[in-house]
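Here is the structure we will look at.
Every protein chain but one is kept in place in this view of the complex.
Entry: subunit A
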Amino acid sequence: MAEERRGSWFGFGFCGFGQALGSGRGRQVHSPEPLETPGPGADVCRVSASWSYTAIVTRGGQVQLSGAAGGAAGGCRDAWASEALLVVLRAGPAVGSRPELQAWAPGSALRGEPLWTHTLVSEAEREDAAGGEPQARALPLLPGARAYVSPRPPFYRPLAPELRARRLELGGEHALLLDEAGQVFSWGQGRHGQLGHGTLEAAPEPRLLEALQGLPMAEVAAGGWHSVCVSETGDIYVWGWNESGQLALPTRSLAEDGKTISREAGWPSEGDSDVRTVGSEDGAPAPFIAIQPFPALLDLPWGAEAAQASCGSRHTAVVTTVPAE
């Protein structure tokens, strides 16, 4: 097992709920600040941020909540935070007993009884959960990759084993799956083009992103109504809703200066980021794109390559590297 580089955690964004983002002063943290960790020397291995609270998991097995929901518990391998539900993967109660998946109401502070539990039963599930590697098979994908957890009932959702899921991400109304071969599947609602199949139709079952065939992906991320994936060669592909500029494509709401109703009414504009005008071949500026129904390749500035992508409801963040000369 390779030696894992342990980095530091940084946070930024809205923390009006007292989530431990950076210094925690004020309601908004505008640029990355070191995360306030639970206790000195706590070795944070997973952070799951919901809108009003954050769940932090340490290598010592502690899960701690901060923000609108509080509380802490031990014996925890992984946690996944959403407004409706906090899902925790815990070691079984007794030594050698089976690990257990628990769903808690965020307001319960992890006291009392969980809303729902599921004991990991199969060999594949147990082996995965027993392994020390927290980055592989992160929630909402369950150890063993035979199922995933959803914030809406039914909470436990099986996955066909043929899918060989490596990563699974849940958007507001859709799901993305990355398999062992680097292929991407999507399913759920498609009204905003977030499935990437070229239409606005829903897909009830996982469906392969044909547009990406032959391009092995390394990462996937799902936002409220958009999807992002990073290829093994560091390229970024985006699709779905671009109303707030979350795909870095030209968007009306950011381009028009104070003339649109959305701006004047103080509608949420996603910061004053640069809107790069994507030009067409004849030099004319490209039209605004509200919905991108199939994957589009993004150009990163300075020849940078993408390493990791992550999505909020209506924004996208990418960690890049600049290749050596």
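We adopt the following convention: contacts are C-beta pairs under 8 Å (C-beta built on N, C-alpha and C of every residue); 3 or more make two chains touch, one makes a residue touch a chain; residues count from 1.
Here, contacts and distances are computed from a predicted model.
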item	value
Listed names "Bifunctional peptidase and arginyl-hydroxylase JMJD5", "Proteasome subunit beta", "AP-2 complex subunit mu isoform X2" or "AP complex subunit sigma", with the criterion being the UniProt name of the chain not displayed	"Bifunctional peptidase and arginyl-hydroxylase JMJD5"
Selected from A:Ser50, A:Gln102, A:Gln183 or A:Thr316 as touching the chain missing from the view	A:Ser50
Of A:Gly11, A:Gly67 or A:Gly193, the one touching the omitted chain in the full complex	A:Gly67
Of A:Gly71, A:Pro99 or A:Gly224, the one touching the omitted chain in the full complex	A:Gly224
Of A:Arg46, A:His118 or A:Arg314, the residue in touch with the unshown chain	A:Arg314
Touch list for subunit A against the chain that is not drawn	14, 16-17, 27-28, 50-53, 67-69, 83-84, 105-107, 172-173, 189, 200-201, 224-225, 261-262, 264-268, 290, 313-314
